[in-house]
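In what follows, a structure is listed as structure tokens, so that the remarks can point back to it.
Note that one protein chain is taken out, while the other chains of the complex remain in position.
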Amino acid sequence: GKEDAGDASAVDQDEKVIEISYGHGFMPETPHHKAAIKFKEDVEAKSNNRIKVNLFPSGQLGSAREMFEGLQMGTQEIALVPTARISGFAPELQLFDLPFLFPTREIAYQIMDGKVGDELLHNLESQQVKGIAFYEDGFKHFTANNELRSIEDFRGVKFRTMESPIIMNQFRALGSNPVPIDFSELYNSLQLGVVDGQENPLVTILNMKFYEVQDYLMISSHAYLGHVLIFSNSWFNSLPEDIQEILVSTGRDVAQWQRAAVQEEEVAYLKTIEESGTTIIHLTEQERNVMRDATRSVHDEYRKLFGDDILDKTYEEIDRLNN
Amino acid sequence: MVTALFLILAFLLVFTVPVYIALSFSTAITLSLFTSIPLEVVPQRMFAGIDKFSLMAVPFFILAANVMKSGGLSARILKLANAAVGHFKGGLAMTVVVACMFFGAVSGSSPATVIAIGGLMIPALTRAGYEEKFSVGLISSSAAVAVIIPPSIGMIVYGSVTGVSVGDLFMAGIGPGILYGLAFIGYSYYYAVKNNLKPEKSSSPKELWLAFKDSFWALGIPVVIIGGIYGGFFTPTEAAAVAAVYAIFVSLFIYKDLNIKSLMKEAIESAVGTAQVMVLLAAASVFAWLLTRQQVPQALAETLISISNSKIAILLMMNIILLIVGMFIDPASSTMILAPLFLPLALAFSIDPVHLGIIMVVNGAIGMFTPPFGLNLFVASGVSKLPISRIVSGVIPFIILSLITLMLVTFVPQISLWLPNILR
């Protein structure tokens, strides 16, 4: 009741449940959503249910750009968004889109969890958003209706791309023709031949059923699709310290869990795709080097736009980790 | 909170506040009364509601339909339709159903189909003696159910949420799509007989040939759209833009019924029509955002499903939930929210996931023309200049007919599954 407000609020302070909306764009069966569920369970348990996390998968709260804005405005608390989809806010995150940058997944993880990753996450502060950790879709691969074995097979092929200059230039550097097509029209466009191919990580190729309408999958691991777990900054700063600690540490721990889950699922994805009759081709080391050299110009483009600093640091780290 | 939201909405709508304001204002009032969510979310969601490439087909088809009307393409196609089928009882209405099915099937957008076919055929049906509200009801509903015929964006959404093969879903949509077409064609015949509509006198082969020759260029529109999409030349959205440019070209240079000045007039008219529809979509997306964030569809689903314990009851409840949610939330969003809830239930009651997908897509299609919020109704009002109340009364027979057909689709899974089962 209102009359004993003093007493009640003291109790409330301890028992008041903090409700959080956590949105992402991935389907319920993906490792991404399973990671979100794990985050929810861990956070709720660790906080003795002082926190309640409501999950909104499949883009129910909007696109990545819209959710990012939601965090800025304070209409949503947590989001997991692809780095490639928020380049309008944090252009330097396009680092991940650069073709043939990370030689292995392990190195990619170490870069993301190291000082380059820290700096990228820290840069988000200027956007009123707190970057917590990098999750992943994993490496992107090419699919097409013509056989893809070497760079020659890319010449003149129409590839659907996101509306991103860096990715379009990657295709131009390979001699293909990039065609921006909205994601919602991609399945039909592949089926009816508006475009011949596309690039995506296995989790998307599987979930969006692109393998149903593509004859060849080249395991090219040519670029990395990362996600970033972000919190609304103003909301986060208003929380008690112990809660902040729970949210940040759980967010980071689940990132490790999610990456392992993606790797595990990829084995099953490949099996499903192969069984559907899609031919799987592994890019040879030699051809990989040819394609890497051919697309180096895209890195220079990035350098022109965002300076030498981040890219040089990344190269340095990669060299160090390679040895 | 949700009760307040709906009460405020109902109050504003009854007092004739424009629908876009009723939807977004009721959300804004509810937000400020019950939550601390900043109202900046209102313009943000309005923007998000229209910032979608798949909606772009709507403006282009509006433009194409307006140009076809004043550029003389429509009149020529009508003359041909009359010459070909005017002497059958209900022939013109049946033609409309078939045209909607083709157009809706390829464009995948039912409001765009209402505009394209409605702008063309409503005047013709009126001239042939059909009541305006019948014509509008016929077109709003035929255009909606046409999206069941592949390719269908709703099925792609369902496939990606549930893991069901999109190819199988496409195949499964063909049976129900044909069934809906037949149901509407049957009703058109019944309507013509009941109202004793006089068929036109039958045309001689020569008249038919002349009508065909005269409408040759106008007939290029469906050929370009259907051929272009299936030939892989462009996406359905781009097809709408191509159709508009084709119509402009034919009206300016071949039929010469249009000049630059009157083209500009049509462009303005179309832009106004675009704003009319898009501002509604913008407002609806604010409203749907709040329902989603409050997890209203989930709560509704959990309550209704918990009281059912047989396969029949579960199927009925799913349909009821989908219809209610479909009244306020667009089909793609409601599929994304509800499919993950329904799928485990379906599996528990041994309902085929492909069949469930068809049930969801059909319900989504019906939601497009059920009041209070059915986009096709608003678009039809824009095209026909009829008030919403008349359109609603015209669409009621079609809602009943669609619900009966829906029961068939729900309880006779073979209608959907025979084709994918043969091909599997």
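Chains: A and B, in written order; residue numbering restarts at 1 for each.
Operating definition for what follows: contacts are C-beta pairs under 8 Å (C-beta built on N, C-alpha and C of every residue); 3 or more make two chains touch, one makes a residue touch a chain.
Keep this in mind: contacts and distances are computed from a predicted model.
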Candidate names "Acetolactate synthase", "1,2-phenylacetyl-CoA epoxidase subunit A", "C4-dicarboxylate transporter, DctQ subunit" or "4Fe-4S ferredoxin iron-sulfur binding domain-containing protein"; UniProt protein name, chain not shown: "C4-dicarboxylate transporter, DctQ subunit"
Where the complex has a chain not shown, which of A:54, A:110, A:127 or A:234 is the residue touching it? A:127
Contact residue for the chain not shown (choose from B:84, B:275 or B:341): B:275
Pick from B:24, B:135 or B:416: which residue touches the chain that isn't shown? B:24
Against the hidden chain, chain B presents residues 12-21, 24-25, 28, 39-40, 42-44, 46-47, 50-53, 55-56, 59-60, 63, 233-234, 237-238, 241-242, 244-245, 263-265, 267-268, 270-272, 274-276, 278-280, 282, 372, 378, 381-382, 387-389
Need a quick check: the contact residues on chain A for the chain that isn't drawn. 69, 72-73, 87-89, 91, 126-128, 156, 158, 162-165, 168, 177-182
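As a convention for this text, only the chains that are shown with their structure count from here on.
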Whole-angstrom distance, CA centroid of chain A to CA centroid of chain B, is 34
Chain A residues touching chain B - in the complex, by the definition given at the top: 21, 27-29, 54, 56-63, 66, 69-70, 73-75, 181-182, 184-185, 187-189, 191-194, 207-209, 212-213
Quick check: in the complex, which residue numbers of chain B touch chain A? 37-38, 40-41, 44-45, 48, 52-54, 151, 153, 156, 159-163, 165-167, 229-237, 289, 292-293, 295, 333, 336-337, 340
